[in-house]
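All protein chains but one are shown in place.
Think of it as A, B and C in the order they're written, each chain with its own count starting at 1.
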Amino acid sequence: MTLISSAEVADFAPARAPVRPRSRVWIGFAVAALVVFVGVPLLANDYWLNAILVPFLILSLAGLGLNLLMGYAGQASLGTGGFMSVGAYATYNLLLRLPQLPLPVSLLLGGVIAGLVGMAAGLLSLRIKGFYLVASTLATQFFLEWLFNQFGWFSNYSTSSSISAPRLAILGHDLSGPVGRYLLTLSAVTIVTAVAIRLVHSQTGRTWMAIRDMDTAASVIGIPVASGKLKAFFVSSLVIGIAGALWAFAYLGTVDARSFNLDRSFEVMFIIILGGMGSIVGNYLGAAFMVLLPILLDHVISGPLGGAIDAGQLENFQKALFGGLIIWFLIKEPNGLAALLSRCRQWLARRTAP
Amino acid sequence: MSGPILQLRDVSLSFKGIQALNALSFDVARGEICALIGPNGAGKSSLLNVINGVYRADSGDVIFDQQRFVRIHPTRAARFGIGRTFQHNALFKRLSVRDNVLAGLIRHSRTTLLEHAFGVGRDRSETREFGRRADDIIAFLELPRHRDAIVSTLPYGVQKRVDLARALVGRPTLLLLDEPMAGMNQDEKREMSRFILDANRTLKTTIVLIEHDIGVVMGLSHHVVVLDYGRKVGDGTPEEVRNNPDVITAYLGAVH
Amino acid sequence: MSLQRTFFHMQNLRRAVAAATVGLSFAASVAAFADDAKTQYFPLATFRVGAYASSGIPVWAGEIDYFRYINEVEGGINGIKLVWDECETNWEVEKGVECYERVKGGKNGSPVPIFLPHGDPISKALTEKSVADKIPLVTIAYGRTEAIDGRVFPYSFPTVFSFWSEASSAINFIAAKAGGKDKLKGLKIATVYHDSPYGKETQVPLAFLAKTYGFEDIQIPVPHPGNDQSAQWAKIRQLKPDWVFLRGWGVMTPVAIKTAAKVGFPVDHIIGGIWSGSEEDVRPAGAVAKGYLAITPFPAGSNFEIHQKLKKYILDKGLSDLKDPKSFGSVYYNSGVDEAIIAVEAIRTAQAHFGVHPINGEEAQWGLEHLDLSEKRLAELGATGLEQPLKLSVQDHEGGGAGKVLQWDGEKWNVVSDGWVKSDRDLLLPLIYERAAAYAKEKGIVLRDATN
Partner (left out) sequence: MNFFVETLVGGLLAGVMYSLVAIGFVLVFKASGVFNFAQGSMVLCAALTFVTLREKNIDFWLAALITLAIMVAIAIAVERVVLRPLVNQPQITLFMATLGLSFVIEGLSQIAMGASVHELDLGIVDTPIKFGDIQVSQFDLVAAATAGVLVVALSIFFSKTRVGISLRAIADDPQAALSIGIRLQTLWQIVWGVAGFVSLVAGLLWGARQGVQFALTLVVLKALPVLIIGGFTSITGAIVGGLIVGAGDSLAEIYLGGLLGGSVSTWFAYALAVIFLLIRPAGLFGEAAIERI
């Protein structure tokens, strides 16, 4: 009882849904793309773009990254914040020191660097398993946090050892406005998601899930477990790294290492557990939940009875409520919002069926 | 080429002082079905684990396909063409039958992470190729109607068959079956025996299997090795073994 | 199946879009009564939960009480009443940014004149956004020091007492104790700092001053949160510095004081920085904190004239936001009053120039850059001794640059420096402008001309 076997982590993974006729999917796909790429920028105001949609997208991306590692390959990690910071600082230095590189390339390379760091951290997973692995990823987390705070080089010796985005531009198009940053984020998220979907249905994805479900059997039938784990760490950290860079430059504009502290790691882990492990859509649901719930509570509670209750109490109450919700979800819906959603769809399907 | 595909020479293995295998020697001829029988704790599973490298023998040689190895990592053993099914089935329980079978082909994959990520290069052709091979085996073991089911939802008997499919799809030269019929009723056993025979005949797979049901063993195998407390007490054709007095005392005497 | 999932996530995003449209219509409806607004909106970013809540709570009390005083007694700023609402940041950058984005649009047609980030990291994250949105960030006794140069940082106001001035004033206090700046030569001064961007902010000026005056500058970092400092103070015991300059935050300060006592370092030779110098910092340390010094631009005390008024019209009428009356006149409470005074006076200045109406950020920036709190004006406000004389300009977003040194007698703070201890701003400003210029270069910022 001292270890979570990777199989246990797998217990979250919901069963796969049946395939749909392509045409309908393509139409939905096109409509959705039109809405999010054209509709939203036209309609949404700065607040929605800057304070809700952009962080929502980036957190979804980070969730996706962690989900590949934890939900698909069954390797739990709390190093997310650290890997995000690697992505952010690496991208920053690339933009700073190799200005001739176009932004997307710097982003990708930043991600790759984060991926390599993640892979190095992943070496531990070859010997350490389950909860102990979680604990050991904390070492990575704290070390990276310290590293970027400690050595000025990473932040180009800025007084505050915090980094701030150089001008964001692609082919001369300035992206520093809310819409620009939204579109940058959205494109990154869309592309990465598409690739991730391919990946989890490829040999690689199958390798990961095999390791997750039963790593001993996997090695006996000739699946390269070690390299599989390392690949998982690499890809996961790559995605998380890109998320980190976006968090720094597309969302906040300025960060120092503490924006990527342990709380961030926890936040992302909440996202995939609430959203659903081993599910792609789950990351978006989880992130939406994490971003919107506090704001919602804020509006709802402070709206009608804002004057009545003291603000401090209100915040404490929110905190308690959030904790309660997390517990409730773990008990009532361990497969996360994704499972909830698919159940709703099935229910609707049954209702609408003739 | 001919000659035994697997030779064991004085293989010994012990856990914490308990002798699991005691100077064990026998050959497995190419293309035969060899059954290991013996009471519980006779060391049968340990033997399989030594053959495909899960355990390391304390002494003795395992010679597979003319090459001798002392310690081999299970993954490499699989690469050499040693397939394996498990006593307590070890399927990937969250995956569909097809995905489980496909997992058995991963060791043949020649594609890289990048090819998988972007669906370029050999990825598409390989996916098609593997899909075909998987579907062939699924058809061969009469599993098509379960093709997309999540294995954990399937009945035990079927799961055992999926396990066999996952091992066969990689076309192993030597297939180790650890109690493929454990916990099955007579019909299921008959069915499974048929599949094992077919695999052996049509796919030319040499098979080493562990089985308790003497009836099944005698009907199925060309060659029987009897173990008792890590020692070999009988080795020969079913007939020879059936008439071997040691075997009778050691094993058949003690009816389960 | 992959397409299937993609489809889901698109659906999901579409949901977000729907939400966005709702939010938009909401915003529109708000923007309706733009013209007939007769109130001045003033959002407050607060942190009432999380590790630092205890330091924050008295600050908002000070601000809100002063705002209420302006509304109740003076009938608003030239008749324009202040309205405010709070947004919780937990002292976290992300939440701070979210709050800023939420409030920056103004409320009921009243624009946002000034945003008080209340948090060093938050203020840094907002530096550029604030320029884009033309909303001045007033960061009193924290924030980016280079921002003193308004030509490079038009909308950042590290007003009153920057971290560099804090360090310099502390040194000058030590000099006064030693009997002259020439006596600094050969002294050992150790800075025990919270290992974070905030904590490191004083490394440059201290190194520079050490070179100038010839004292030995020792830097000892304490990792966040700082609830165990045995190693750091063992080191201090080994190095035997003459003075310790303690730049803590949150729990680090009381632990430092206790650990100092533990290793037998004289507590009356520790000078706490601005954020190590409040009742909330020393009380938990208990008896051993007696004699502890702290430098601050917010001298504690409830005998200032303005406090009499606040007591009479707000506290005694039960209008105060203060839950714990013993915090009245505490360092943090007074810091809140200070912030409020500066904000109100800046708005007043802007009104004098642009006319009496709710002031927007751009106008408030002009107001701030032309803010002149002379002794006379301070006297009128009843803030003599509470707030130092302050004159801001485009090149100088700080103004004052002096602090008072307080000593804890186990019950309350007493001022022990004679009046305001000035910092060597003339010495430091060139260095600051240099760094600001470097920043401008990195970011490709064109300097504003200083003559408007």
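One rule holds in what follows: contacts are C-beta pairs under 8 Å (C-beta built on N, C-alpha and C of every residue); 3 or more make two chains touch, one makes a residue touch a chain.
Note that the structure is predicted; figures quoted are calculated from it, not measured.
Novice: Check the options A:28, A:87, A:115 or A:130 and report the residue that touches the missing chain.
Specialist: Hidden-chain contact among the options goes to A:130.
Novice: For the chain that's not shown, point to the residue among A:76, A:246 or A:340 touching it.
Specialist: Candidates A:76, A:246 or A:340; residue touching the omitted chain: A:76.
Novice: Looking at the full complex, which residue from A:36, A:240, A:269 or A:287 touches the chain that isn't shown here?
Specialist: Of the candidates A:36, A:240, A:269 or A:287, A:269 is in touch with the missing chain.
Novice: Identify the residue among C:50, C:105 or C:291 that touches the chain left out of the display.
Specialist: Residue touching the absent chain, from the options given: C:50.
Novice: Since one chain isn't shown, list which residues of chain C touch it in the complete complex.
Specialist: Chain C touches the chain not shown through residues 48-51, 53-54, 57, 195, 220-225, 227-228, 230-232, 234-235, 237-238, 250-251, 254-255, 258, 261-264, 280, 283-288, 323-324.
Novice: Given the full complex, what residues of chain A touch the hidden partner chain?
Specialist: Residues of chain A in contact with the hidden chain: 1-5, 8-9, 11-12, 76, 124, 127-132, 134-136, 138-139, 142-143, 145-146, 149-151, 216-217, 220, 262, 266, 269-270, 273, 312-313, 316-327, 330-331, 334.
One rule holds in what follows: only the chains that are shown with their structure count from here on.
Novice: Which of line, ring, star, complete and other names the graph you get from chains that touch?
Specialist: Shape of the chain contacts: a line, open at both ends.
Novice: So the centre of each chain is just the mean of its C-alpha atoms; given that, what is the distance between chain A and chain B in Å?
Specialist: One centre to the other, that is 42 Å.
Novice: Taking the mean of the C-alpha atoms as each chain's centre, how many Å separate chain A from chain C?
Specialist: Each chain reduced to its C-alpha mean, chain A and chain C end up 34 Å apart.
Novice: Between chain B and chain C, what is the separation of their C-alpha centroids in Å?
Specialist: Averaging C-alpha atoms per chain gives centres 73 Å apart.
Novice: Can you pull out the residues of chain B that are in contact with at least two other chains?
Specialist: Residues: none.
Novice: Please set out, as single numbers or ranges, the residues of chain A touching at least two other chains.
Specialist: If we look for residues of chain A contacting two or more partner chains, we find 16, 198.
Novice: Please output the residues of chain A touching chain B within their complex, sorted ascending.
Specialist: Against chain B, the touching part of chain A is residues 7, 10, 13, 15-16, 18, 195, 198-199, 202-207, 209-210, 212-214, 216-225, 231, 234-235, 278.
Novice: Please name which positions on chain B make contact with chain A in the complex.
Specialist: So the residues of chain B touching chain A come out as 52, 54, 73-75, 78-79, 83-84, 86, 90-96, 99, 102-104, 106-107, 109, 111, 113, 116-119, 123, 126-127, 130, 148, 150, 153, 166-167, 170.
Novice: Quick check on the complex: what are the chain A residues that touch chain C?
Specialist: 16-17, 19-20, 22, 25-26, 28-29, 31-33, 35-36, 39-40, 43-48, 50-53, 55-56, 146, 149, 156, 159-162, 164, 166-167, 176, 193-194, 197-198, 201, 251-256, 258-259, 263, 279-281, 284-285, 288, 292, 295, 298, 302, 306, 310-312, 314-316, 319, 341
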